[in-house]
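The following block contains the structure, expressed as C-alpha cells.
Apart from one protein chain that is not included, each protein chain of the complex appears where it belongs.
Chain naming follows the written order as A, B and C, and within any one chain the residues start at number 1.
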Amino acid sequence: MNHSAAEVLAVMAARQLRGVTSLFAGVGIPLLAAALAQKTHAPDLTIVVEGGSIGPEVIPGRLPISTNEMRVAHRARMLPGITDIFLLAQRGFLDVGFVGGAQIDRYGNLNSSLLGPHERPKVRLPGSGGANDIISLCRRVMVVTMHERRRFVPQVDFVTSPGFLGGGDARRKAGLLFGRVSRVVTHLAILDFEEDSKAMRVAALHAGVTVADVRDNTGFELLIPEGIGTTEPPTERELTVLRSLDPDRRFL
Amino acid sequence: MNHSAAEVLAVMAARQLRGVTSLFAGVGIPLLAAALAQKTHAPDLTIVVEGGSIGPEVIPGRLPISTNEMRVAHRARMLPGITDIFLLAQRGFLDVGFVGGAQIDRYGNLNSSLLGPHERPKVRLPGSGGANDIISLCRRVMVVTMHERRRFVPQVDFVTSPGFLGGGDARRKAGLLFGRVSRVVTHLAILDFEEDSKAMRVAALHAGVTVADVRDNTGFELLIPEGIGTTEPPTERELTVLRSLDPDRRFL
Amino acid sequence: MNPGDFVEARRRLEAKPHSAGEKLTTLEAAAGRVRDGDHVAIGGCLFSRTPLGLLREILRQRRRGLTLSRNLMCYEGEWFMAAGAVERVVTSWFGIGLPWGLSRIMREQVESGRVRFEEWSHLALGLRYRAAAAGVPFLPTLTMLGSDLMAAGQAQTMTCPFTGETLCLVPALFPDVALLNVHRADRFGNCQIDGYPHMDVDIAHAATTVLVTAEEIIGDEEIRRHPDRTVIPGIVVDAVVEVPFGSYPHECYGRYEADFSHFDAYVAEITAKGTEAIHAYLARYVYAPRTHQEYLALFGEEARARQARSARELVG
Partner (left out) sequence: MNPGDFVEARRRLEAKPHSAGEKLTTLEAAAGRVRDGDHVAIGGCLFSRTPLGLLREILRQRRRGLTLSRNLMCYEGEWFMAAGAVERVVTSWFGIGLPWGLSRIMREQVESGRVRFEEWSHLALGLRYRAAAAGVPFLPTLTMLGSDLMAAGQAQTMTCPFTGETLCLVPALFPDVALLNVHRADRFGNCQIDGYPHMDVDIAHAATTVLVTAEEIIGDEEIRRHPDRTVIPGIVVDAVVEVPFGSYPHECYGRYEADFSHFDAYVAEITAKGTEAIHAYLARYVYAPRTHQEYLALFGEEARARQARSARELVG
C-alpha cells in the first residue's frame, strides 16, 4: 500500500506505545497515532490530553483541532482542569508524552517559541503550550516530527522544551530529575540518544530510507552506529485503521 | 425573659455580625449565633463551614454535630473541598471567623491541643482542627467562649491558635500579616485588646455582670478602662428565634 | 504590582467593597469596571468558553494599555492588539488553532515591539493563577527548569529545604479583573460549569474583580439542589450578566460547538487583506452591534441551532 510521510510518522509513533498504559498526547498526528495504537496493539491505553480529557475516543472524520474542545471530550472518563492534568504528570502518573516543535537540536531540545534573538524575534511562534511541561514531567517523552533540515538544527534559537540541554548530565543538573526524551520518531527514522553524551543517534531507518537521506535532512552531525536496522513498513491493517480515523485526510 | 449563659453567648456573638458578609463558623454556639444573625440583622450573611459548606441553612431542631456532615450541607450553595475552603480565607475572602479553645491567655492565644508539657501531656485534647487556620487567615476573628477561670489562664500551655503571641507586634513578626483577634465574646462580657500592648481589655459588661464577676472568672489581670458600658440584654425576639433553632436545647 | 506580591493583592481585595447580595447587571456596567492599564485575565481556553461578550464590550468602551493573560490565547488577542488596547500578553500559546497557522496580527505586533509577549509553560501559568488564588506568593514546580522560559519570565530557582533538590518557583499572578463565561449562575454569583473547567476557578480566586457572564441565570432553589456542581462561590464574584451564546462562535461545552467556518472566513480575510481586514471585522462584529442580540443576529439562528445540535452529538 502506498503511503504518505504523515502516515509513516503516525504508524511509527503508534508502534512505540506497546505496553504503555497512559499517554499525554496533543492533537494531530500524535492523537491519531494514539488512536491507532488503541485500535491495534494497545487496547488498554489511556489517552490524556492537556486541555483536560482522560480516556476520550476519537470520532472518525471528526478529529479535534485543539486540545481543549468538545471533540476531545467525546466519551471521556474524566475532564480535569488543565493545571490538574499536568500535575498528574508531575506526580509521575503518565508513562509517555508526545511532543513536537519548530526546531530540534542534537540534544533533543525543542523550540516552539521564537526564531532569531530573544529580545526582538524575527519570527514569534505560538509558544510552548504544554510542550515544556510534558517534556519536563512525563516518565518518557517521544518527539514526533517530520524530518526536515530547517527543523533539525545544530542549536535551537530558544530552548522552549528541554531535552538533554548541553548533553551529559546537564538535564539532571538543572533539576529535571524525572523523565527524558527517549526517542525521536520521524518520517525517515527512529532516533535515540547516546547513553553518556546524550547526542542524537539513528536507531533505525524506515523502509527505503538511506543514511544519506537522513543526513541530508538533518542540520547537524548524527551518531550513526554500525548495523542500523530497518523498521517494518506500515502494514495494510495499520493504514486502513489510520485512514478510517481521518477519512478527509486532514492530518494524513 | 430568663436566659441561660449559653443564650447570652449566642446573642452577643450574633450581634457582632452586623455588616458582616461572610463568616467562618464552627458548629454549636457559633453556628447558632450565625443563624440568629441571619434571621435578624444580617440577612445577607454567607455562612462558611470548614467541612466544606458555603451558604447552608440551619434546620431548627436538627443542628449539626460536626462541621462536615450532611446537616451542614442543607440548602448550601456550594460544597468545596476542605483545603479549598480554607484557601478562601487565606486569599482574604472571609470577613470574620469564630473560634474557641480550652484555654485563652491575655494576648488572645488559644490552646486546644494539650494540657501539661508538650512531650508528655497530662491531657491530650482533640487538637486544632481549623482553629489555627481561622485565626491565622480570616480578616477578623472573634473568640466565642464561656468565661471561666480555668479557661482564662495567664499563659496557655500550648499555642494552638495564635492571638497576639507575646503581645505588641509579635504576631506581625511571626509572619501573620493579615487578620487579628478583634473581640472575645463571653457570657459575662465583650473584651478587646489594647492597641499597643495587645493585652486583653474589658470593652463592655453584660447586664447584671460586675467588673468583680469578670475578674473572679479570669486567671490573669485584665485591663479595665474607665466608664465601661453595658450591653443590651438579649431581647425577647432574639431569644425566641434562638430557641426556635434549638428547641431541644442541645446547645442552649 | 511586583510578581507574587500577595500582601498588596490581599489588601486590594480587602479594600474593595464586597457584598453577599445580588450582582445581576448589564454587559455594559460589568465591562465598565475595567480601567485603562488593568491586567485582565480571560477564562476558558483557546476557542472554548471564551467570554467574548465581555471582551467585545471592553473593546467598545475603548480601554487602553491593558495586559491580557490567558493560558492559550485565540483571536480575541488579535482583536485587542489591532484595536491598540493591549500592551502586554501573558500566555503559553497564541494562535487560532493548528489548521490556521501562525497569527499574522500577533507576529506584526510582537515582532515590531508594539506588544510585549511574556511566555510561560502551560502548567507554569496555571500554577501562577493557582498561587494567587491561594493567596501565596509562589508555588514550587519541576516544570520550566533548564529551559529559556526561566530567564524570559520571572520564575526563580531555589534549593528545597527538605530535600536539597532544585525547584522552580513560579510567582503568583494577580489579575485586576477576571472575565468568565459559565454555564449557569445564580443572582448572587454562584457559578456552575459543565465539562472542561479549564483554569476558570483559579482565575476567579486570583483576581481582585470578577465579572461573569452566564449562559443561563438560575434560581435559588436550583443552585441549592446541586451545590456540589458549584465551582465558584458568589462571595468572590462582583458582577453577573445573563448572556446566552456568550462565547459564540467559540464553543460552550454541551451547549454549542465552535463554528469553524467563521474561523476560516476570518483568517482568509486577514490573509488576503492584512490589518485592514481585522478592522473591518471589528467594525462589523464588535463596534456595530448595539446589543448582544444584534451581535448574534449576524450569525443567524440557523447556524446557532446547528452548532447546538453538534454539541449534543459530541457530549450529550
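By definition in this document, a contact is a pair of C-beta atoms (placed from the backbone, for glycine too) under 8 Å apart; a residue touches a chain by one contact, two chains touch by 3 or more.
The structure presented is a predicted model; accordingly, all values stated were derived computationally and were not measured.
Novice: Who does the absent chain touch among those shown?
Specialist: In the entire complex, chains touched by the missing one are A, B, C.
Novice: Of the residues C:T141, C:T213 or C:S247, which one touches the chain left out of the display?
Specialist: C:T141
Novice: Which listed residue, B:F93, B:F158 or B:F193, touches the chain dropped from view?
Specialist: Counting the whole complex, the residue in contact with the absent chain is B:F158.
Novice: From the listed residues B:S22, B:T46, B:Q90 or B:T231, report the one that touches the chain absent from this view.
Specialist: B:Q90
Novice: On chain B, where is the contact patch with the chain that was removed from view?
Specialist: Interface with the chain not displayed, on the chain B side: 27-28, 50-53, 59, 62, 65-66, 68-71, 73-74, 79-83, 86-87, 90, 113, 118, 120-133, 136-137, 158-162, 165, 170-171, 174-178, 250.
Novice: Tell me which stretches of chain A touch the chain missing from the display.
Specialist: Residues in contact with the chain left out: 21-22, 44-46, 48, 53-55, 73, 75-80, 87-88, 90-93, 139, 177-178.
Novice: If you put the missing chain back, which residues of chain C would it touch?
Specialist: 2-7, 134-142, 156, 158, 160-163, 165, 167, 169, 171, 194-197, 227-228
The working rule: only the chains that are shown with their structure count from here on.
Novice: Smallest number of touch links from chain B to reach chain C?
Specialist: Minimum step count, chain B to chain C: 1.
Novice: Of the chains shown, whose Cα mean is nearest the mean of all protein Cα atoms?
Specialist: Most central by this criterion: C.
Novice: Using only Cα atoms to place each chain's centre, name the chain farthest from chain C.
Specialist: In terms of C-alpha centroids, the chain at the greatest distance from chain C is B.
Novice: Report the inter-chain centroid distance for chain A and chain B in whole angstrom, where each centroid is the mean of the CA atoms.
Specialist: Averaging C-alpha atoms per chain gives centres 57 Å apart.
Novice: Pull out every residue in chain C that's touching 2 or more other chains.
Specialist: In chain C, nothing touches at least two other chains.
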